[in-house]
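Provided herewith is a single structure, encoded as structure tokens, for subsequent inquiry.
With one protein chain removed, the remaining protein chains of the complex are shown where they sit.
Our next item is subunit A:
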Amino acid sequence: MAELALVLLLVGLVPTGAVWPQPQLVRESPGRCRLSPGRFRFGYARSSAVGPGCAVLDQAFRRYWRLLRDAGPRAPEDTRPWEPLCAELLVSVATPHCDGFPNMDSVESYKLSTSEDLSLLSSESVWGALRGLETFSQLVWRDEDGMFYLNKTDIVDFPRFAHRGLLLDTSRHYLPLRAILETLDVMAYNKFNVFHWHIVDDPSFPYESAAFPELSRKGAYNPATHVYTLNDVKLVIEYARLRGIRVISEFDTPGHTLSWGPGHWTLCSVACDFILLLSLACRRSNPEIQAFMQQMGFGQDYAKLESFYIQRLLDIISSYGKGYVVWQEVFDNGVKVKPDTIIHVWRENAGPYQQEVARVTKAGYRALLSAPWYLNRISYGQDWQTAYQVEPLEFEGSLEQKELVIGGEACMWGEYVDVTNLTPRLWPRAGAIAERLWSNKTVTDLQDAYIRLADFRCTLLRRGIQAQPLFTGYCDAEYSGF
């Protein structure tokens, strides 16, 4: 019995159509074609509203062309002496927008049809085309002789949730830019679409603000090396855009603002009076705070102070025309927030998170789920299964309430994580969450998920990503990126 998993991991038994995350609809038909990774071409269909010059797709074509050579080994059920050759994949996008940024309403659906006559990927937007290219890259496989193949397949696919995020924390430990960029690559392989950048916090302030350079000069671990320059931030945003990923940066306040302290005066001199407050808020004995509390008639209710602070902050942010996502306490503490605010549910010990999701949606707010997906909390064994088995809509509420759950985020907080262990700790565990947020509600078979995810992690290794094993076994190409 111990051998069961091993046997399943043998290359021959991974189904040829295995894709991670599982597409909504896959139909494999008999028939396949050979594919020459050197001569294969990606191109725009004549019907496409976007064409050469569309950076998002031009770049993606090149990326996925390179990845063709990393196709995974499969053992076909039968062998045939000769197969027709598939020469190209044509992409047809319906709407002509190419230079924008992905947003909450971006349409990521696509249809993919591969056959010896014509392989066509069609989508509403370039973002859907990106998802389809990823799926296409996972359909290509190799036999034992190293030949590349593509089965005749039809796929209709779209995400279950619009917001599929991953949180990285660059304050508790600084993460070099290349670690962030690599994470964005792997996010795209997993069809994640939001990078939640918890960029500053108590321990350090690595963000180099143009308006307030003192913040990082005094708040970074090392202001010369442990910072993100404006160019770095631009690069991350563009790199993410090219992969259909939004970047949401979080400046968590007021509790987590110790690192803002040494440079706060510049902020105050330009911004407003409440920033000073926030830097002092942690010290309840502070006489200025006391006086302010009196003046405002808050008494000793510090929740009111926090509400006041958040209210002001939100007003300021809205005045810049940005939407906002706040952690659940803002809602819990009764801060008046705009109806379009998104509440991020993260707490586990304040009662079951399902109840919080129910409360938030009942109040008419949109909800984002992270509580069961704190990947920094490691434990022995296959904990990806726990993350995988979460059903985000399993809470008491009406259909309207369920529709207010816009997705979720995998969180990798940084207390114990830096560039030495980030990647293996994140992947393939975050993949479990990616599939939960993308695939159909009915995709819950753990055995099937295990086989596909173990295979997908080997794909990640071939693509140079240091993804850790699920359990005993091996990959044809082990990690060698020392």
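Methods note: a contact is a pair of C-beta atoms (placed from the backbone, for glycine too) under 8 Å apart; a residue touches a chain by one contact, two chains touch by 3 or more; residues count from 1.
The rule is simple: contacts and distances are computed from a predicted model.
Enquirer: From the list "Regulator of G protein signaling 11", "Beta-hexosaminidase", "Histidine-containing phosphotransfer protein" or "Serine/threonine-protein phosphatase with EF-hands", give the UniProt name belonging to the chain omitted from this structure.
Expert: Per the UniProt record, that chain is "Beta-hexosaminidase".
Enquirer: What residues on subunit A make contact with the chain left out of this view?
Expert: Against the missing chain, subunit A presents residues 1-6, 172-174, 176, 178-179, 182, 201-204, 221-222, 225-226, 252-256, 306, 327, 329-330, 346-349, 374, 376-386, 413-421, 423-425, 446-447, 450, 461, 466-474, 476, 478-482.
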